[in-house]
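Heads up, one of the protein chains got dropped from this complex, but the rest are sitting where they should.
Residue numbering begins at 1 within each chain, and the chains themselves are lettered A and B in the order written.
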Amino acid sequence: MATPFREVLKTKGFVVTTEVGPDKGSNVSKAIEHIGLLKDKVDGLNVTDNQSSVMRYPSLGTCLLIKEHGGEPVLQVTCRDRNRLAIQADLLFAYSRGISNVLCLTGDSIDVGDHKEAKQVFDLDSVQLIHLVHTLNSGKDMAGNELSGGIDFCIGTSASPSSDPLEPQLIKVEKKLKAGVSFIQTQAVYELDELKRFAEFVRTVDEEVKILAGIVPVIGVKMAAYMNENVPGIFIPQRLVDELAEAPKGTGVSKGIEISARMIRQLKEERVCDGVHIMFIGREERVPEILEVAGLL
Amino acid sequence: MEEIKQAMALYKKVLVAGCGTCVTVCWAGGEKEVGILASQLRLARSAEGSEIVTLEAIVERQCEKEMVAELKDKVTEVEAVLSLACGSGVQVMAELFEDKPVFPAVNTTFIGMPEKEGLWVEMCGACGDCFLDRTGGICPIVRCAKGLLNGPCGGTRKGGKCEIDPDKDCAWVLVYRRLEKQGRLDLMRQYYTPKNFRAVKRPGRVQATKA
Partner (left out) sequence: MNGRIIAFCCEHSAYPAADLAGKLGLHYPETLRIIRVPCAGRVDVIHMLRALEKGASAVLVLGCEDGACHHITGNIRARERVKHCDMLLREIGIDGRPVVMFNLSPNAPHKFVKAANEITKIIKESREAR
């Protein structure tokens, strides 16, 4: 049995989580393979919720698989696809099946996904979602009705420390912290100073909350350019792009892993944050390599 | 009325601005309603033992910048503007006089479409539960791609552009800049509870009471 994530956050010096991205389709063998490979090497496994507005196997289903295979799941919930009734119902279901960590997110816009004609919901925003989980934790639903059977989620959320302008983003973060979260996973960061400034701000609002820096390995110049252009809230500095450009052909992935591991080491040594959340989309099987190079295994 | 009274509590001199078009026709914000609302404000204030000076104005069409611009002298004189126009009118007023707080005095419920060639931009979703007093006169419900109420999403692009369109401004960055300019960022720091999306039962139907 995995240690509950809530305990890990309290006791462990440097927390490490990563992601399992569900496939499109009902074949879950690949997800199960990734779960088996990662569950004992990290403290928590996030499952994305129709990531980038692309329809996939659900976050909830994959979290159940993680639970069944002895891992510690973190259920990502976005406000894009479900209204307040559906979100509450899903949370009740999740908790009843032993999933007790939830990451509250706004969710990408429908426009960036593969079902562009869908009606987007956003009945709630991420701050309201955090408040909602607290309401459920207190034994009531949003309408004030009593719930039978208690609920006790460990709540997390996300933030973008590289936003430009940053101030409006920080106001939002402050609201999320005041709503009450145990951990914050940041969007991918590549500049140490950016994260330092962000952590400093977070600490002025909430000293307890754990900050997990988002790590996304960049494996080539093309990917860097694509991300800078298309992935909101991510900015990859030129010096990393240059470093990638100098890497010999065919060694991009290793180079990306090396850069990420170096970042993780720095974060840990300089105590910039309380841990990392590694997102290696589509290359989950190479996450252990990052951990190894970073000295976390 | 209570909401309007509270919104005006901070000010001693305000402009009550009506619109001569749609809201006049539906008895919500024309010359008559402007006069009555201003009188109510003055009476209410004097009942509390203080005073409020109200300037009154009717703009032929408060959704048109050129027409609203004519109010410049009056707006300069006052501390805040109370607009009886629809959500579009309130926003045009707020945009044109960026340093002045502009408050909505009506909850716009639905908007007719003028059939004319040209380009129109959606400013007001006619939700029946107006939010413009909290955002410096910028509606995040329709101008934010996700209709968020508590600040920007994590997808803001460089320079404060929207996740879904690099040519479109992030509504929350606009709200931030407007409120910062007015020294009212505390409004953005407040937590807003989930919105009542059923303030207007669709299809909308309103029985006006004529003064």
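Note that in this section a residue touches a chain if its C-beta (ideal position, glycine included) is under 8 Å from a C-beta of that chain, and two chains touch if they have at least 3 such contacts.
Quick caveat: nothing in here was measured; it's all calculated off a predicted structure.
The chain that is not displayed touches the following shown chains in the complete assembly: B. Across the interface with the omitted chain, subunit B contributes residues 1-2, 5, 32, 35-36, 39-44, 46-47, 209, 211.
By definition in this document, only the chains that are shown with their structure count from here on.
Centres computed as Cα averages put subunit A at a distance of 37 Å from subunit B. Contact residues on subunit B toward subunit A in their complex (touch as defined above): 145-160, 163-165, 170, 172-173, 175-176, 180, 185, 188-189, 191-194, 197.
Chain contact summary for the complex, subunit A toward subunit B: residues 79-80, 84, 106-109, 111-112, 120, 122-128, 131-132, 142, 158-160, 163-165, 167-169, 171-172, 174-175, 178-179, 187, 232-233, 235.
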